[in-house]
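Contents: one structure, followed by commentary.
Removed from the display is one protein chain of the complex; every other protein chain stays in position.
Entry: chain A
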Amino acid sequence: MKAQRDVWGQTLVDLARTDSRVAVVDGDLATSTKADLFADAFPDRFFEIGIAEQNMVGVAFGLSTLGFRPWLSTFGVFLTHRALDPIRMLVSQTGAPVKIAASYSGLLNGSSGKTHQDIEDLAIMRAMPGMTVIAPADAIEAEAAIRWAADHDGPVYLRLARDAVSDIFSPGHAFTPGTVHVLREGNDALLVSTGVQSSRVMDAAALLAEEGIEARVVHVPCLKPVDEAALLSALSGPAPIFTIEEHSIIGGLGGLVSELVTSTTLGKTVTRLGLADAWSESAPNSYLLDKYGLSPARVAGQVRHALADD
């Protein structure tokens, strides 16, 4: 069990040994994002731009036109919000192979509070044509996604979490865009999640099982592209659908699943769990997860409650 950020820095160092296109463009947060591992190993391909996120994106784009495959390294919130316009025009519209490593994503940011929590990124990035949007479950899937993205000739948004979560996948796991993973079988409820929340949802499913409720857990690591047929098949059956994400309930995984379900004849309702259109606050992780209904116990509680209401 490792943190995704540790894996990110180390994997880029590994990749850069054999791939001279790998570069890192930093926004003065290398010690937090672990880009410092890369800076030490490959100072020539490490570009410190300072606290200037829009400029970082422009510089990464410029580097990419000369054959580099640069990784932007800073907190996700400063890229998806402050630098959204250059991401849109210079990266997304041109299809430049710039990789957006959104470190410290989601709600859990070491008590930094709402300024640093990125709870809208999936909605924003998912709406951007041509963007691949990945939210890996654990460090193993993060490493696989980084290796895949490094080879991909186009823009990638990679949502990474600061702290370690329990591993879902086994070492050697390979990432394929679009794949949907059924992590656990069950016929009473369908729990769909993405990113590191999937690990907590597995724990929630274990709690529900103790009460005799068997939930199928579906992990969606790639919000775009997504294998719609595979996702629909994972969502089929009589059990009610819950989406659970460390993100606003608007436009992220809940949006994706709702859109898919309403554009087919599946005829099921979707209950979206996540931040209900509200700003959060500074607090320890466990407090925030409980408050916003994302801790294993609170997820299990909401599912139990909803099933009892039916």
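By our rule, a residue touches a chain if its C-beta (ideal position, glycine included) is under 8 Å from a C-beta of that chain, and two chains touch if they have at least 3 such contacts; residues count from 1.
We adopt the following convention: contacts and distances are computed from a predicted model.
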Listed names "Acyl-CoA/acyl-ACP dehydrogenase", "Transketolase subunit A", "NADH-quinone oxidoreductase subunit C" or "Carbon starvation protein", with the criterion being the UniProt name of the chain not displayed: "Transketolase subunit A"
Omitted-chain contact residue, chosen from A:8, A:38 or A:68: A:68
Among A:29, A:52, A:206 or A:283, residue touching the chain not depicted: A:52
Option from A:19, A:40, A:85 or A:211 whose C-beta touches the chain left out: A:85
Chain A residues touching the omitted chain (full complex): 44-45, 47, 49-50, 52, 54-55, 57-68, 85-86, 88-90, 93-95
